[in-house]
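Attaching a single structure in structure tokens format; questions to follow.
With one protein chain withheld, the remaining protein chains of the complex are depicted in position.
Our next item is chain A:
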């Protein structure tokens, strides 16, 4: 069998993961991305792979059996509000809905399909935009996430392939669920760049959260200030990812590609533009090639402007996975014509953003300075360790 450059895990049933019509988490964005890429001529039948459904045993790699049982009960409409509370089910963030267990298991299965596709060498890279649900905890749903597909996949890789995993999370929210599940594991390194928790959910992800016991030094958090723009974001991302990859020497990279750091995103206070989402996958691909013989699995995640932001940003992610290059120029007219009818806001014309899509940020200098200081402080740990090792080895 010929090895493909990249695989696109996809099923229309991803949209069954649907809380209610007022809820900001809307998997229609995956359909929109797929159609955009098809209209652009970047996505063909041979790239598509259908996701499998994760089994209960696979979910139990990271989730408590009692929690899974509660989700199954909720899925069938048999879980009381009172029982739901302690598992984070039935809140405004994660309301119960029928078939929630099945649809959440499909998202996890999609990520496992992506893992197997890459590790069985059917493709160098694989993308599951249905996944990236990084707020799922061992026995608790939170922040729109029921099962934590990224965490299940990491545990699955550890048990079945015994590879060292670097998890890089560029969602605007802290990747707290994945961090918590591997906090004491030195074979899994988690790196999260997010808006500081001063105001934004989940409030955690301080730079002093570095792991526990033998896992100490394998958790990295880079909290950036509200209203951070492209330049400063990318400077933190590039330095952090490069140095941590060099320090950890991963066998496989999993990226969580939430795209809610964009200035249009209604839930966060960061000010990235498309430029950030063009650069993020370029570096991920480069480092996956440099350290992991290309083994890279990318996941979706947050992204709540599903009209103007998510399809373009995730489209660029796929383009980089497939070709190593970003797409330029105008968006396909047929795609725009179809979705413009449904969109409450007018859709952009181009793949790129113009430079004036948000108001000038008055505190830009201070924000950049604070982010830079945070970056240096956080990376000091691996620099010290590198220095120690080099001195130690010379002896």
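As a convention for this text, a residue touches a chain if its C-beta (ideal position, glycine included) is under 8 Å from a C-beta of that chain, and two chains touch if they have at least 3 such contacts; residues count from 1.
The rule we apply is simple: contacts and distances are computed from a predicted model.
Visitor: Tell me the UniProt name of the left-out chain, picking from "Acyl-CoA dehydrogenase family protein", "NADH-quinone oxidoreductase subunit K", "Heme exporter protein C" or "Acetoin utilization protein AcuB".
Guide: The correct option from "Acyl-CoA dehydrogenase family protein", "NADH-quinone oxidoreductase subunit K", "Heme exporter protein C" or "Acetoin utilization protein AcuB" is "Acetoin utilization protein AcuB", the UniProt name of the unshown chain.
Visitor: One chain isn't shown here. Among A:87, A:201 or A:314, which residue touches it?
Guide: The single option touching the absent chain is A:201.
Visitor: In the whole complex, not just what's shown, which of A:29, A:63 or A:173 touches the removed chain?
Guide: Only one listed residue reaches the unshown chain, and that is A:173.
Visitor: In the whole complex, not just what's shown, which of A:56, A:347 or A:361 touches the removed chain?
Guide: Per the contact definition at the top, the residue touching the missing chain is A:361.
Visitor: In the full complex, which bits of chain A touch the chain not displayed? Write them out.
Guide: 22-24, 90-93, 135, 142-144, 173, 176, 197-204, 226-227, 263-264, 266-267, 269, 271, 358-359, 361-362
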